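In what follows, a single structure is set out as structure tokens and then discussed.
A single protein chain has been omitted; all remaining protein chains appear in their positions.
Here is subunit A:
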């Protein structure tokens, strides 16, 4: 599903250049649930942003679902993101004046789907994350865990190839974190490819493979015996 080769990324900070990714090689097959670990500043988010086409690498190749991703203009990048990718953020990034249902509908709106169908689909995904009853509530009326579930439903709504989650449990307490991980595991069981950036070992243990970043390089890449979150909820 994902192939990256010798990926480099530097940030220009005035006259200094910060070399954040120093040659990353890494593949992800369809249906995998991978966690990317590393200390703060090790380049996890940078890698995920490049995978998410929100940022571009300086060097190296990236292939997503057999499509070579390079020299994208903003328009094509937006279309690819909409079609191929679902994002889950640490701070949820829901639109605060739209209710849960409308938030979930958002990617469908940008796909040009009509309102009626959008609502049906969005409701279906809200049901899937167990929040059908909260459809008309604003984000401010939801708990952190519920917000993240809405965000997950939104990420799923456009039926993307890959889900990219940057610290999805970073703003949640342990119990809620495990509930969210349980949901992510369930989605993965249905066949969705998912990448989770985290610095929490217990969360990483709930994926199927851990990739360890340090100073912009992969220092370790190993499969895990997945711990089911359900057992800890």
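FYI, contacts are C-beta pairs under 8 Å (C-beta built on N, C-alpha and C of every residue); 3 or more make two chains touch, one makes a residue touch a chain; residues count from 1.
In this section, contacts and distances are computed from a predicted model.
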Per UniProt, the name of the complex member that is left out, chosen from "3-isopropylmalate dehydratase large subunit", "Putative ABC transport system permease protein", "Acyl-CoA dehydrogenase" or "Hydrogenase maturation factor HoxQ": "Putative ABC transport system permease protein"
Absent-chain contact - pick from A:44, A:154 or A:209: A:154
Contact residue for the chain not shown (choose from A:70, A:115, A:175 or A:230): A:115
For subunit A, residues in touch with the removed chain: 49, 52, 54-55, 74-75, 78-79, 81-83, 87, 89-91, 93-98, 102, 106-107, 109-111, 114-115, 154, 158
